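My questions all concern the structure below.
Every protein chain of the complex appears in place save one, which is left out.
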Amino acid sequence: MTDQTQSAPAQRPAATSPDTRRRGATLGLAPRDLGLFLFVAGLTLCAPFLLNPFPADSSLAQFNAGYPDLMQRFVIFGIFAIGFNILFGLTGYLSFGHAAFLGVGSYAGVWMFKLIGMDVLPAIAASVITAGLFSVVIGYVSLRRSGIYFSILTLAFAQMCFALAYSVLTPITGGETGLQLSLSDPRILGAAASASGNIPVPSLFGVEMRETTDLRLGAWSFSLNVGYYFCAAVMLVAFYLAIRLFRSPFGMMLRAVKSNQQRLYYTGLNARPYTLGAFVISGMYAGLAGGLMVSMDPLAGAERMQWTASGEVVLMTILGGAGTLIGPVLGAGVIKYFENIFSKLNDSVLHGWFAFLPDGLENFVVAIVHPFVGKGWHLTLGLMFMAVVIFLPGGLVEGGQRLSRLFRRKSGPETRSTNDTPAE
Amino acid sequence: MDAIILQILNGLDKGSAYALIALGLTLIFGTLGVVNFAHGALFMIGAFCAVTLSRLIESSRTVIDESRTDFLGNPMEVQVPYVVDWFGESGGAFLIDWAVPLSILFAIPIMITIGWIMERGLIKHFYKRPHADQILVTFGLAIVLQEIIKYFYGANPIPTPAPSAFQGSFDFGVLLGFDPLTILYPYWRLVYFAFAALIIGGVFAFLQFTTFGMVVRAGMADRETVGLLGINIDRRFTIMFGIAAAVAGLAGVMYTPINPPNYHMGMDFLVLSFVVVVVGGMGSLPGAVLAGFLLGILESFASMREVIDLIPGINQVIIYLVAILILLTRPRGLMGRKGVMEE
Amino acid sequence: MTKRHVTRRGVIQTGAIAGAGLALPTYLRAQESGFTNAPQGDTVTLGFNVPQTGPYADEGADELRAFELAVEHLNGEDDGGMLQTFSEKNLDGTGILGRRVEYVTGDTQTKSDAARASARSMIEKDGAIMVSGGSSSGVAVAVQALCQEAGIIFMAGLTHSNDTTGKDKRANGFRHFFNSYMSGAALAPILAAQYGEDRKAYHLTADYNWGYTTEEAIRSSTEAMGWETVAAVKTPLTQTDFSSYIAPVLQSGADVLVLNHYGGNMVNSLTNAVQFGLRQQEANGKQFEIVVPLYSELMARGAGENITGILGSQNWDWKLENELGAKYAGTNAFVQSFGEKYGFPPSQAAHTCYVQTLLYADAVTRAGSFNPCAVVEALEGFEFDGLGNGPTLYRADDHQCFKDVVVVRGKENPENEFDLVEIVEVTPVDQVTYEPDHPQFSGGSLGTCNAGA
C-alpha cells in the first residue's frame, strides 16, 4: 500500500531537497539537515532536563518523564521508528511484522548476555546481525508481493514468530515469562554472578548501564543515566545514518519505488534489491532497538513480537509523519509518553490536583477526567490518533510546520517562504 | 472418520464466523479501498447489542426480601424483572430466554445507523487519503469504541446464553448412519452456520439481483466510470457501509452464545479477518467467503491431537502458514482482482 | 561510609543550593541509607502494578481496590480490616514505621515488557520501595526479576505458576498465592473421592509456561491417585473458539476433561465444553466431568451458569470463615470492610494483594527498617495467622506461603454474581507441602537479597 499520489491542482514547487548541490556541507550533511541533526542532538542531550520541567514534589511532577526508563524507551523506540520509516516512509511498503525483528534482536541480545558476558556491545552486535538475517529471509519472501499482500505476508511471519516463541519454543525464548538471565548462565567471558551474589547487570566496558547520577537544583531533580546517554548516542548515530540515507541516491531510488515502480523498471533499475535493501536496513534498525532494549533491561518477552507491537510502530510513524525524518521519533515519544505517564494517573492523583476546588466541584472534575486517565489511557490515545489524523493529515510534523508558519507570519511577512517547509 | 466429520463441522462453524466478518470487511476494504481497522469493533458492538438487549429485558425493580440476608448481613435485595410484571412469570422468562435471537431485530437498525454515521461522519473524508491515514483514524476509532464499551460493561466476558431450546447437542452422526452419540454437535452452532449461510446468501443475492446491487458491483469494478454515468455512487457506498456494519454486527450478535463477549473480542478477530480477506483476494466477495471456510476447516484439522503430535505447534501457526503459502502461489489470493490494493 | 558496592546511583548536589536540595522529600534516593529508594520525609511509597487494560482489567481493578483498602487500614483510616485479626500486632494504623503510606499505580497490560516499564517508572520516578500486584505468572516473574535487580521488594499478586517460586524464584520476591503443585495436590484426593479412582483424564492445556506447570502438577497428582491420562493437547493462547479441541474429547475414551486454562481461555473453553454437552454424557459408564484446576471467581462470572458443578481450587474464598469457622479468622473482617466500601465481596486476587501489603508492612515494622535485606530476613520462615487462610508459613527456602487450599465447586443456583462457587473442602496445608527441591520446582536459586543503592 503506498500513499496515493495526490496531484495538486496547481503547479507547486517541491517540498523536498531544496539543496541539490552541496554548499558548505559539514559531516556530509547539507546545512538544513545539519541544523536538524544538531537540534535533535541538543534535545537528546538535554532530555533529562527538558523532560523534568516540574519540581520533584509538585503535584505536576506526575507529568515529568525524565526518569531513565522512559527516556531510554523514547530513544529506543525512536530508533525502531526511524528504521521502520526507512522502509515505509520511503518505499511505501507497509510492513505489519516489524516487531518480529525487534523481538529476535532482543532474544539474540539476551542469549549473548547468557553465554558470553554482560558487555552490551557483543549483545547489540548479535541483535543487529540476527535481525538482519531474519529480515533477509522474510523480506526476500514477502517482497515478492506488493501492497496489502505484502503487508499480510509480513504480518503472517511475525505472528508465527510470536506464536511459536510464546509456546513451543519456550526452551529458547522463555515463552510466557520471557527470556531472562539466571545465576547458572555460563557467561564465558564474564562472571556468572556479581560480587554480592546477584546476577550481573549489563555494562559497557565495566560501566553499568543503570548507573545514575541525581542532580538536584533547588526544587528540581534530574536523573543523568549512563544507559540513557548510551542509547541516545546510538540513536544519534542511527539518526545521522538515516539522514544520509534519505539524501543518498539509494534513498532517492526508494522514493522512486514508492512513486512509480513501472517507470523505475523501464529506467533500467531493478526495484527488488532496492526494496530488499531497505527492508533489511529497517530490520537491522529494529534489531538494534531490540538489542538496546535488553541492554537497558535484560529480559525479552514474546509480546514484543505480537502484531499489536508491529502496529504500534506503524502508528508511531504515521502519527509523527511518515516519510519525514523527525516524525517517527516524535510519534514514538508521544505514544510512549501516553503509555507510561497517563496510565499512572489514578484517582488519588487527580484528587491531589484538584484539591483546591470546593469538594463537590472537585469530585465532579475528577469524575470528568477519570475516564481518560489511568485505566482509561487507551481512550485518550485513541482520541488523539483520530484528532491528529483528522486535523493534521501529515502527522505531528505538519502540526509543527503549521505552528512555525504561523509564528513566521506573525514575526514578519517578508520572511514568509513560498516553499513548503521541507519534510523534516 | 467420525473425527474428520466432526472437524469439518467445526471448520464450517469457525469458517462461518470468519466468512461473515470477512464479508463485511471486504465490502468496505476490498471495494471502497478503505482499510477499516474498526471493523472488528463493529463485530464487538454487535455482540454488545445482544448484551444490552438482554440487560434491558432483564431490567428490574428492587424488592427487599427481609427473610434473607446478603453477605454483609443486611436484608437481601431481590431483583424482579419488569417483563415478569408485564408478561407474567412464563412470558417474562420466555423473553429473557430468547434475548439473543431477539437482539437481531434490535441490532440491525443500530448497526446500520452506526455504519451510516461512521461513513458520513468520518470515513467519507478518508477515501482519497493515504491508506496510512485510514489505518490511523480507524484504529483510533476502534480503540475509542472499545474503551467506551469497557467503560460501561467492564473487561470481563459477559455470559449471554442461547435460548434453552437451543442448548444441548444434536446427534449429527445418526443422520449419517453412525452409531448414536458419536458425532454430537451443539444446536446453537448449527444455527450459527445456517444463519451465516443465510446472511451470505442474502448479501450475494442482493448484489446479484437488484439494480442497487448491480450499480454497486459496477462501482466496485470501476468507480469513476459509474460516477461519470451520473449515478450517485457515493450514496450507495454509504448504504453498503451500513450493510457491512450490519453484517458484522449480526455476526457478533449470534456469536455471543458461542463465546461470552468481551470488549476486546473485535481486536481478537481483526487480524484474522484481514488475513481471510487478503487470502480470499482483494475485491472478491466469493473469495472472502471461500477463504473464511477454508481457513476455518484447516484450523480445525490442525488442532487435532494426531496432527499436533506430528508437527508440534502447527495449531499455533496454521492460519499464517496457509496464508503465506497461498499468497506465494497465487499472487492475488484465491480470487483477487488485479490492481486492487496492490500498490 | 565506605562504598562497598559499585556505585549505581550517585547524588550530586550543587553547592549553592544544597540546602534547598536537602529539604527534598521522597523523590530522592539516599545513597547514605545503603538501599534503593530509602523513604525520605514522613511518607513511604508503595507501587501497585496491576493490569488496567486488556482482558484482566477487571481483576486488576479488584486488586487495586484491595491495595487502596490496605493503605487506608495501614494509615489508620476506616475500620482497620484484618489488622485486628492478624496474629502480629505491630501495625497500629500509623503507617509503616510511623511514615504515612502513599502509593502509585501502573498498568501491566498483562505483558511482561509493559509491566517492567511500569515497575521501573515506579522505582525510578516515584521512589517506590516495594512493588506488588499482577495477574499472571509471566508478569510476576518478569517484575520479580526486575525488583531483584533494582534492590526492592516484590510482593507477588495473583501468580499461580510453579516457576514464580520455582525455577524463577528471587531473593527479593515473595508469593502469598498458592501454585500449580498445590492445586494438584489439593484437588487430587477430592477428585478421587468425588469421581472415583478409576478415571481417564483428557487435558487441554494453555500452551505457555503456566499451562505446562499446571498440567504437570495435576497429572502427577491425579496419576498418583490411580487416574489415567488419555491425552494432553496444547491450545494456543490466542485461541478464542475451542470447539475443535473439545469435539474429539468424547471419542477419546476419556471420562474427565481437565481445562488447564485461565482467564478468557478458561471462560471460552468451559463454555464450549458445556455447549458440546459433555456434562450430560456418560463415558465408560460414568458421568462425564470437567475440572478447572485454578478458579478465578471474576472470570467464572463470564462463564455464567456453565460453571455449575465444576470442581476447582482457590487460594481463598470470602465465605471461608462463615462456613468453616474461626480457623480462617480475618476473612470476615476483610470482607466486611471491603464490602462496606465497594458494595460487593472481594475476589481471591483482591485478598492476596491486601494480605501481601499487610505482610510487607508488618515485616518492615518487625525488622525496624525498610532495607530490603532486613525485610527479607523478617519474612523468611515467618509464621502467621489471622489473615484469612489459617496458620501460614512463609518458607525461607523459596519464599512461598504454605497454607490450606480451598477446593470449590460451581454453585447450582447462585444467588448473585459474587456467589458463584461453594466450598467443597479445604485441603490441609500438610497435604500440599512439598520439598524445596521437588522436581517441579527445580532449576533456580534465590540468590542473595539485593538492597540496591
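Think of it as A, B and C in the order they're written, each chain with its own count starting at 1.
The rule is simple: contacts are C-beta pairs under 8 Å (C-beta built on N, C-alpha and C of every residue); 3 or more make two chains touch, one makes a residue touch a chain.
Everything below uses one rule, namely that contacts and distances are computed from a predicted model.
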Choices "NADH-quinone oxidoreductase subunit A", "Methionine import ATP-binding protein MetN", "Multicomponent Na+:H+ antiporter subunit C" or "Malonate decarboxylase alpha subunit" - which one is the UniProt name of the chain not shown: "Methionine import ATP-binding protein MetN"
Chains shown that the absent chain touches, full complex: A
Identified contact with the non-displayed chain, of A:264, A:349 or A:365: A:264
Among A:36, A:99, A:256 or A:345, residue touching the chain not depicted: A:256
Per the touch definition above, residue among A:144, A:244, A:370 or A:402 touching the missing chain: A:244
Positions on chain A contacted by the hidden chain, ascending: 5-8, 10-22, 25, 28, 30, 241, 244-245, 247-253, 255-256, 258-260, 262-270, 273-274, 277, 281
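The definition used in the following text is that only the chains that are shown with their structure count from here on.
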More contacts between chains, A-C or B-C: A-C
For chain B, residues contacting two or more additional chains: 313, 316
Per-residue overlap in chain A, given as positions that touch at least 2 other chains: 163, 166-168, 378
Chain C - residues contacting chain B, complex: 54-58, 61, 207, 231, 233-236, 238, 240-241, 243-245, 247-248, 250-252, 264, 267-268, 271-272, 275-277, 280-281, 298-299, 301-306, 318-319, 335-336, 339-340, 345, 415-416, 418-419
Residues of chain B defined as touching chain C within the complex: 2-3, 6-7, 9-11, 13-14, 17, 70-72, 76, 150, 154-159, 161, 167-169, 181-182, 184-186, 188-189, 257-260, 262, 264-265, 268-269, 299-300, 303-305, 308, 313, 315-316
Complex contacts: residues of chain B adjacent to chain A: 35, 122, 125, 128-133, 135-137, 139-144, 146-148, 151, 267, 271, 274-275, 278-279, 282, 312-313, 316-317, 319-321, 323-324, 327-328, 331-333, 341-343
